[in-house]
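All protein chains of the complex are present and in place, except for one that has been dropped.
Every chain is named by a letter (A and B) in the order it is written, and numbering of its residues begins at 1.
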Amino acid sequence: MLLIPCPNCGPRDETEFHYGGQAHVPYPENPNELTDTEWSRYLFYRENPKGIFVERWVHSTGCRQWFNMLRDTVSYDIQAVYPMGVPRPAAPLPPAADTGTASTGAASTTPLSPSTAPEGATK
Amino acid sequence: MSTQHLPEHPDFLWRNPEPKSSYDAVIVGGGGHGLATAYFLAKNHGMTNIAVLEKGWLAGGNMARNTTIIRSNYLWDESAAIYEHALKLWEILPEELEYDFLFSQRGVMNLAHTLGDVRESIRRVGANKLNGVDAEWLDPQQVKELCPILNIRDNIRYPVMGATYQPRAGIAKHDHVAWAFARKCDEMGVDIIQNCEVTGFLKDGERVVGVKTSRGTINTEKVGLCAAGHSSVLAEMAGFQLPIQSHPLQALVSELHEPVHPTVVMSNHVHVYVSQAHKGELVMGAGVDSYNGYGQRGSFHVIEQQMAAAVELFPIFARAHVLRTWGGIVDTTLDASPIVGLTPVENMFVNCGWGTGGFKGTPAAGMTFAHTVATGAPHKLNQPFSLERFETGALIDEHGAAAVAH
């Protein structure tokens, strides 16, 4: 079970979220100019790393906002959350000590308690 | 319910040889598919100077973690052909391998819970019959007759509105299947090398010429990848990409019970599939977790939902205790069909993407993949399951006939 640190709402159960797959996959600028191979890469091919993965999540039953997350696909350790439209943080942090709860990275705007109004909660 | 005794466990079934410096072919992955491939390479193509490399212990990945269901009631011609060929092989393999791995053709039911399910299921029964696959449509009363413990009352959230039924389908003892293949492979001279992790590939231009392993470098003319869950990792080592995402898939067993469940019941809609194993434990599987994962474990809410669905369908399970739960890593593709064929790397072949349904396909995967590795070209049964289909658009969409959504 993942405890996901929503940038707006703080740590919430995984069941409140939906997964959006790999982040930072731009729609091709000129789809009509792509070869079949290039188009297939956009449609069907995504990274599938064993380790740090950059992915999108949406807090479906909370604030209904999308955000990006760096997560280790082996340890399931969450290393950072950051807003949509922001580039991937340069270097992932070293894995946090296993405390049984999700950790947040430097790029995170995550509050630690749901009762505190988070910085960045209002645009 | 079988009252057979399990076969006596012999002292050993295969040697544990040191890897040689060179083989005619190397199969990466010592699970069901890898062993079956090696078996058919030796038997059908006379290739016995080959090795199966397994990074852990033999059949300790998805072969140890699946729910052992075997069926061939897939919608499309291409799928029906390969899965039905697998089923026919399952029917003769105990004799051929001289090992009774308790293939029990107790039938498999796929429940329909909505009008959409009903239409889709009846369509699938028709398609199956046209392809020579045994298939029947059962109304709720017939469902009840075949499986008396099923709740067919209409006061549950997703009432049973009928089911497809494949009488020749069933279950087998997964460990014994692996051991049966391993023993025959070993007899024919195949080296099964455990604790041997592939760490890279040697290439001469675009051609693979060897495998780097945790136990040294092995030269080889051909490489077959059969490492479900880690296919993307191996492909990346070899310098190409696969349209695969790896997800956790979970299953569980109860403690042992008297025989209560005579068949196999699957429900795509409420995401549970149940059979009773030979020893008596109830074996249940769930859907995949939504996120990518290599952790061989999933989220508990998936198990919770699966249990809720099972108890609603089978009220008698309410007092059964969960003995253990576990997870495996499944390769999923966007069309829920496998990839068996050539890769961009010359002399390297891939068998992957079987999603949640690799076990049932084991014999046909082995037979067709062995053909592909030996001849350098696909067998007619696996030709449609090429990597190119993602470029040509000739997808084989089996989301409806796959056991669960993935």
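Note that a contact is a pair of C-beta atoms (placed from the backbone, for glycine too) under 8 Å apart; a residue touches a chain by one contact, two chains touch by 3 or more.
Going forward, contacts and distances are computed from a predicted model.
Candidate names were "ABC-2 type transport system permease protein", "GMC family oxidoreductase", "Sarcosine oxidase subunit gamma" or "Sugar ABC transporter ATP-binding protein", and the UniProt protein name of the unshown chain is "Sarcosine oxidase subunit gamma". Although it is not drawn here, the omitted chain touches the following shown chains in the complete assembly: A. Among A:Asn8, A:Asn48 or A:Asn68, only A:Asn8 touches the chain left out of the display.
Listed for chain A, the residues touching the missing chain in the whole complex are 8-10, 12-13, 15-16, 60-65, 111, 113-118, 121-123.
The rule is simple: only the chains that are shown with their structure count from here on.
Separating the centre of chain A from that of chain B, both taken as means of CA atoms, is a distance of 31 Å. Of all residues in chain A, only 1-2, 13-15, 18-19, 21, 36-37, 39-41, 43-46, 48-50, 53, 55, 71, 73-76 touch chain B in the complex they form.
Taken in their complex, chain B has these residues touching chain A: 230, 232-233, 241-246, 290-295, 299-301, 333-334, 390-392.
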